[in-house]
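Omission of a single protein chain aside, the complex is shown with its protein chains in their original locations.
Up next is subunit A:
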């Protein structure tokens, strides 16, 4: 029933203490948040807890929430911060190399049902391997951009970096793939054009 009401409207009602708006946003974004959380921490119970705690804080401190936010980006970045804090507390990631102690754990996979010929299959396979070899941060940026549909500004905020760095993460990732790949490109498109 809440389908037609925009995020902004629900957010505003929530800040004014509307429990129904709170529950609607919870139902709308719980899945995305759990999935993103699982990409940063593998214990699924703890992920669920973190997501719930994000919402607990939102309700308890609703009066000090900002007025103009992109709700989804705000929620995802809150999940990330929460998990980062958890790791800090537990000192699990003392020896880690990554910037804030969080590594993006998900592997990109292949959509096999949609591939009907071997040439495409081998190209997609190759590309998938290259994608999974990218640094965790670049993978995370690509995931946020293309799976969660965030803009570059929102990604910058979620990862707590500046716009240019976020931009670099995404485009350097794509650029790297293109050069690693360009050798086969001309041939590939010649062949592919027959199948589409």
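To be clear about the criterion, a contact is a pair of C-beta atoms (placed from the backbone, for glycine too) under 8 Å apart; a residue touches a chain by one contact, two chains touch by 3 or more; residues count from 1.
Rule of thumb we're sticking to: contacts and distances are computed from a predicted model.
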item: Omitted chain (choose from "FtsX-like permease family protein", "Response regulator receiver", "Metal ABC transporter ATP-binding protein" or "FecR family protein") - UniProt protein name; value: "FecR family protein"
item: Options A:40, A:73, A:86 or A:131, residue touching the unrepresented chain; value: A:131
item: Sole contact to the chain not displayed, among A:110, A:133 or A:180; value: A:110
item: Subunit A residues that touch the omitted chain in the full complex; value: 1, 5-6, 9-10, 12-13, 16, 18, 20-21, 23, 26-27, 30-31, 34-35, 38, 44, 48, 51-53, 55-56, 59-60, 106, 108-111, 114-115, 120, 123-125, 127-128, 131, 142-143, 145-147, 149, 170-171, 174, 177-178, 185, 188-189, 192-193, 196
